[in-house]
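What you see is the complex with one protein chain gone and the rest in place.
Chain IDs A, B and C follow the sequence of writing; residue 1 opens each chain.
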Amino acid sequence: MEWIGFANYAVFMAIFICIYALLSLGLNIQWGFTGLFNAGIAGFFAVGAYTSAVLTSPAADGRLGGFDLPFWVGWIGAMVAAALIAWPIGKICLRFRSDYLAIATIGVAEIIRLVIKSEDWLTNSARGITDIPRPLGDLSYTMSQLAYLGIVMAILLVAYLMVERQIASPWGRMMRAIRDNEDAARAMGKDVPYRRLEAFIFGSALMGLGGALFAHFNRSITPEAIDPMVATFLVWIMLILGGSGNNRGAILGVAVVWIIWSLSEIVTDQFPHEYAVKAKYLRIFLIGLMLQLVLRFRPEGLLPEASGERKPVGKPSD
Amino acid sequence: MKLFQTAIAAALLGATALAAPAHADVKIGLIGGVTGPIAAMAPPMIASAQLAIDQVNANGGVLDGQKLIGVVGDSACNPQNGTDAATKAVNIEGVVAIVGPHCSGAVLAVANSVTVPAGIAIITPSGTSPEITSLDDKDTVFRTVPSDDYQGRALARTLLDRGTKKVAVAYLNNDYGKGLAEAFKSEFEAKGGEIAGYAAHEGEKASYRSNLAELASGGADTLVILDYGDGSGLTLLRQALENGFFENFVGADGMKSDATFKELGAENLTTFVASSPVGEKSEALEMFNKAFSEAGGDPSAIFVTTSYDAAFLMALAVEKAGGDKTKVAAAMREISSGSGETILPGEWAKAKELIAAGKAIDYKGAAGDHNFDEKGDVPGAYALFKVGANGFEMIGEMK
Amino acid sequence: MKPLLQMTDLHGGYGDANILHGVNLHVAPAEIVVIVGPNGAGKSTAMKAIFGLLKIRGGSVTVGGVDITGWEPNRIVEAGVCYVPQVDNVFREMTVHENLEMGAFLRSGDLSAAYDRVYGLFPDLKERRKALAGNLSGGQRQMVAMGRALMLEPKILLLDEPTAGLSPKYMEQIFQISRDVRDTGVAILLVEQHAKQALAFADRGYVLASGCNRHEGTGADLLADRDVADMFLGG
Partner (left out) sequence: MGALEIINFYLVPGLVVGSIYALGAVGITLVFAILRYAHLAHGDLATLGAFLGLGLVTALGISPYLALTAVMALTAVVAVGIDRVFYDYLRERPKIVTVMASLGIALMVRAIVQMVWGVDSQTYTRGIVRPENWFGIRVRDRELITIVAMIVLVVALQLFLQRSKWGKAMRAMSDNPDLALLSGVDNGKVVTITWVIVGGLCAAAGLFLGLNFELKAMMGWSMLLPMFAAAILGGVGRVEGAVLGGLIVGVAEEMSTLFLPTEYKAATAFAILLLMLLVRPTGLLRGKVL
């Protein structure tokens, strides 16, 4: 019995869960608490990942940076850069209602992706950036995985506590008021656009941090990592499944989706190898079906927002 | 909070407990982009790797007659799924080595975060990015496909030798297309050729006619397409042919795909040539072609030769290392060092005997001799192919 | 006379809180009944309750003796009840004529008599039958809305504040048309903000306050009632 193997895999999965939990928390601030339909998560993820990569990787020819700075500078830089990108986007896009904001943010994320893929001087284009340092990465495989898990868990915990505190504060109550009834909040003299912009920037900064943690974990970042499927829609599935408006739900959703993703591979691996390739498609099919079942039978998510705090977003008839 | 903790704990436990523990078989990972952008290429690549594994098992298996098992993992060509598949293969399946991943981005992520730290050897049949060369990999990362650098340069020299002095280049905007294009451009210009159009394109678009018009406006009559022949490369080639933008078409290994003549018709491709890595002894290629055709595969599909070689090499290395995963990487160098008894594709029984007897062997594969340099790269020998009545036909070696 | 529409001890509201706390009313055939009351009395809510547009927690609504409580709107329409909401009561991107066609959605066969009748009641609309309803003035839109409802030849027409925001001239016109409609045999139940004028023209009236019945009687009686006058008529 190779329990050490299972443990290693569990550690790996936990690291991934923590990184994606940051994305999910960021989205929860935007959607769950403020009602902003950001469908461009990949864009902020990418900005964070590449900013940190440029800041912390050793100098390289032909592209910006390689500043070789300590990793924490990169991570702070990632958050700042994501927030700076979020500001003009938010300024322009937050005027629109959910579906439009979604499509606008998808568009922005795609443009960011194309820039990253095409500009040699900025991001080394399609080849990506390697040699990104991983903190405590010189330890043995298991130890360095554990050490990184410790780091990302600590960051996630801090982020979680900060968000929870913020949500419980008057600021959070105001955000929910804006989400549930924008007109009433406006009538009460709240500066609604400014508050929403705040939430958008705050959430985006967390997404940027998630991107940076991801890049440092893999010690490399390439444009394939910012495919909208794995960096945007997957996060949405996680949040909706876990329960938007509930931070613990947001994190649980991440865990459940990654674990189901993994399990589904183990299940489809039981097919004879002639069907190995088809089985991978079956797996995608099953993920889609699972999403349907959750939406059908548990549409408020596994951990719904505490009752009394929330009315459904949008009227049923609109 | 309690529910939350229990749920996570239960889920993690469930995930690990459900995975069946490894048994006496020897497993190697076959990690590829089954879903995702190169989904069209992955199935034949995995099938040819599986052919190597089947040949091993049909000729006595590995070590003491154990069965070699290829565990297929899906990297979906992105680092997220790639590292997940590799971590699972290494830790849950207990593979001794990995063939793959297919895409360079996944190779970089997997090597950096999983296999290099864990000391597992990997060999990619299709990760062509020059970035892989510079990986700090403790000598565990190999590839059977030459870096784009070599092929791009070889293609440039060959074209100049054939008297083509002025070309336009259309390349796919990813690591493969870009790497080839840059190498091609610098060599072609350095040797006196003229690039009369040079542009990247995104895959998966429906129309490339305006791209082609832009490229053609430079006045070249030869178009170099550095893309995949069953992806946007096919669309590009079709639209160039249909609209008469260029007269001659040149592709690299990605364009040497049966989809070109299956969909466009061989009669329309008389002016189309494509380069591809081949073994020095073309005997090796023929042996592979025969075996793969018999197994129902299509030997001219992209990267099938490199995939087959990668899997066969890995099997040899595992045998040589006695199944010890920490020694596989070192063994990889011994079995294909350029000296020793030559082993050709499928000659597993012979190789097994020689290894048992402690004699040196040297694998010469379908896609090249695979004498790895200090970075784990292969220089590669190339040949130029044209479309004949029965598919691609070699028309000459390339320098 | 047996009532056409009967609402008995109705309780209900939006969400968790009740707005109606036991409302009773009835409408006889070919009768104009008006509901008046101060703001927040639940006038419009009582009307929406007939159409099942809110959560009903007690009581019943019957039409011609048939209990329609909790029915889907399209079945209630089939039962002969038509409702004209206060706002958003026309299809703005459709022509006047198409609005009328939508009103007759459930009917089949030759509708020319129905169109003639509606255009007869609202000559203004006939002139502008090709215009988009969204481009009409408020009063004309109200006419389109009533016309749309009448196309179904309902037994009873529910009007939610039909004169809100209209000039006195249009208000008079709406009242006049309502009487014409009543004279063709259709009962009308309407909610009115302009209590004085409404009670003057209605056959009977109900005064609602805080979701309960407060007064009822003929229009003239209520106008004469000091209590009612004190409550909101002002003088």
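Convention: contacts are C-beta pairs under 8 Å (C-beta built on N, C-alpha and C of every residue); 3 or more make two chains touch, one makes a residue touch a chain.
Fair warning: this is a prediction, and the values are worked out from it, not measured in the lab.
Taking the full assembly into account, the omitted chain touches A, B, C. Residue in contact with the omitted chain (choice from B:Asp64, B:Glu204 or B:Glu374): B:Glu204.
Across B:Lys191, B:Lys262, B:Arg333 or B:Lys350, the residue that sits in touch with the chain not pictured is B:Lys262. Within the full complex, the residue among B:Glu242, B:Asp324, B:Glu341 or B:Asp373 touching the omitted chain is B:Glu242. Among C:Leu20, C:Ile35, C:Ile56 or C:Val90, only C:Val90 touches the chain that is left out of the view. In the full complex, chain A touches the omitted chain through residues 31, 37, 92-93, 95-100, 102-104, 106-108, 110-111, 114, 117-118, 233, 236-237, 240, 278, 281-282, 284-285, 287-292, 295-296, 299, 312-314, 316-318.
Within the entire complex, the positions of chain C that touch the omitted partner chain are 51, 73-74, 77-78, 82-83, 85, 88-94, 98, 101-103, 105-106, 148, 152.
Residues touching the missing chain, restricted to chain B, are 35, 37, 39-40, 42-43, 173, 199-202, 204-207, 209-214, 217, 230-231, 234-235, 238, 241-244, 259, 262-265, 267-268 (touch as defined at the top).
Everything that follows uses one rule, which is that only the chains that are shown with their structure count from here on.
Summarising the inter-chain layout, the chain whose CA centre lies farthest from the centre of chain A is C. Here the CA centre of chain A is 52 Å from the CA centre of chain C. Per-chain Cα centroids separate chain B from chain C by 75 Å. With each centre defined as the average position of its C-alpha atoms, the distance from chain A to chain B rounds to 32 Å. Only residues 1-2, 4-10, 12-14, 16, 114, 117-118, 125-128, 130-131, 134, 137, 140-141, 144-145, 214, 217-225, 227, 230-231, 248, 251-252, 255-256, 259, 261-263, 265-266, 269, 273, 276-277, 280-281, 283-284, 302-303 of chain A touch chain B when the two sit together in their complex. Within the complex, the chain B residues that touch chain A are 1, 3-4, 7-8, 11-12, 14-19, 21-22, 34-37, 42-43, 46, 50, 70-74, 76-81, 83-85, 87-88, 90-92, 94, 103-106, 108-109, 112-114, 117-119, 129-131, 134-136, 173-175, 177-179, 200, 202.
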